[in-house]
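For this depiction, one protein chain was excluded, whereas all remaining protein chains were kept in their positions.
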Amino acid sequence: MFEIVFDNAKIFKDCIDALVTLIDEGEFQITKEGIKLRAMDPSQIAMVDFVYPKSALEKYEVPAETKLGMNLDDLSKVTSRVRAGEKLTLKMDKNGSRLDLIFKGKTTRRFSLPLIDVAGTTPKQPKIEFDSKVKINGFTLKEGLKDASLISSHVVLKVNKEGFTIEAQGDKGEVLIEAKKDDDVLLEHTVNAEARSMYPLEYLNDLLKTTDNEAVVMLDLKTDNPLRIEYPIGQATIVYYLAPRIENA
Amino acid sequence: MFEIVFDNAKIFKDCIDALVTLIDEGEFQITKEGIKLRAMDPSQIAMVDFVYPKSALEKYEVPAETKLGMNLDDLSKVTSRVRAGEKLTLKMDKNGSRLDLIFKGKTTRRFSLPLIDVAGTTPKQPKIEFDSKVKINGFTLKEGLKDASLISSHVVLKVNKEGFTIEAQGDKGEVLIEAKKDDDVLLEHTVNAEARSMYPLEYLNDLLKTTDNEAVVMLDLKTDNPLRIEYPIGQATIVYYLAPRIENA
Partner (left out) sequence: MFEIVFDNAKIFKDCIDALVTLIDEGEFQITKEGIKLRAMDPSQIAMVDFVYPKSALEKYEVPAETKLGMNLDDLSKVTSRVRAGEKLTLKMDKNGSRLDLIFKGKTTRRFSLPLIDVAGTTPKQPKIEFDSKVKINGFTLKEGLKDASLISSHVVLKVNKEGFTIEAQGDKGEVLIEAKKDDDVLLEHTVNAEARSMYPLEYLNDLLKTTDNEAVVMLDLKTDNPLRIEYPIGQATIVYYLAPRIENA
């Protein structure tokens, strides 16, 4: 049976927060390379692809690949109880029907959560040849999307030679946020072709909710194609794909 | 067309907060002297008289006097998005039907809000010969009014030779807050004749909501007459008049 130790339990909490924002339940794959989870949200508008590499774990004893179906709502309540400086051990309980989470700090706290059957199959990773890529400061991106939320429920993201823009319009007016190619907040900016697509703000705000203000968020775009969002959580990586809303011609 | 630049966008936000607490929509007058707005609240119990002087603005190019009718609820949501260290430029958009608010900091953010027709005429400034005046620390005044809110929905303000008092009574008991003439919190205290009037706490709490704790609030009183409240926001000035509730004889 496996035993996995996170030196800093807080990082695992942040990962679960980033998953539960999209899906209520999910199946972790405990593989030779690390912990993985890939799933679509119930409305099939967004996908998450999560990898926590073995190399980032203090201990990773996995004799055989295992699948762990979990209620992520319940799991996130438990991981939210983490305290500063705690280690976290994951292992199966004695009779193999529950996952033990053991937090070790000033006290020892053991939670045992039941495994569940998760319906459906693991989705495939989309194959998209993106036209442009930006790396942007997490705070700037999140706040720009909140600006846009005052005006509309959808936002147009655009990358061209000048930089990256967030735009929205509606009955209440118009908003345009520009991060120009030389602005400090735009950390990388690669344009093969201009890309411009509309996305739902509710999803974008949710997907970036747990992003650290100082995190570097990578966005890959292609006109009228899914948006790829990637950011690190410690040494783990979260990738989301978000379907575009095709604007009326 | 005009162009107005606020060196510190935060001050403009504070002004809009002080207006929206009383009125949902209003007409700014962009005059040769500065930005002005005077209006009654919908229930005609209070009036606000706001002046942002030209001299306090980094740039104030106003070729002709202009009126800007705005939905202040929507405007305040936009100004609330200000970030530390940003400048703000106000100007008309190209076709003159919208006001552009351009925040410049690490990014450039432009909001365009529609102009609206505001019904009614600008009220006249009341002419009252007040009998007494106090200048009091903003925190002390706000907290004294919150104290009184535990006991009643109305409060009696009184100025006499001894100082300034806030009083309330009701089924739940009684409260008396005294700032005596030599207390540090009473910064000025001028009494031609004793003044004593009752005012609605809901309004008082709202009007002082955005006052800085360190601000000096000037109160002018006359028995059974409107209360005049004045405090600065940066170099701008907010004045409110609040109708008294005449107590039963």
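Every chain is named by a letter (A and B) in the order it is written, and numbering of its residues begins at 1.
Keep this in mind: a residue touches a chain if its C-beta (ideal position, glycine included) is under 8 Å from a C-beta of that chain, and two chains touch if they have at least 3 such contacts.
Remember, predicted model here, so these are calculated numbers, not experimental data.
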Practice problem: Using the touch definition up top, pick the residue from A:Leu113, A:Ile128 or A:Val216 that touches the left-out chain. | Solution: A:Leu113
Quiz item: Considering the whole complex, which of A:Arg98, A:Lys146, A:Lys181 or A:Arg245 touches the chain not shown?
Solution: A:Arg98
Self-check item: Omitted-chain contact residue, chosen from B:Glu3, B:Asp17 or B:Asp183
Solution: B:Asp183
Exercise. Touching the hidden chain in the full complex, which residues of chain A are there? Just list them.
Key: 74, 77-78, 81, 83, 98, 106-114
Quiz item: Can you list where chain B touches the absent chain?
Solution: 137, 140, 143-144, 146-147, 150-151, 172-180, 183-185
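In this text, only the chains that are shown with their structure count from here on.
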Quiz item: So, what's the distance in Å between the C-alpha centres of chain B and chain A?
Solution: 44
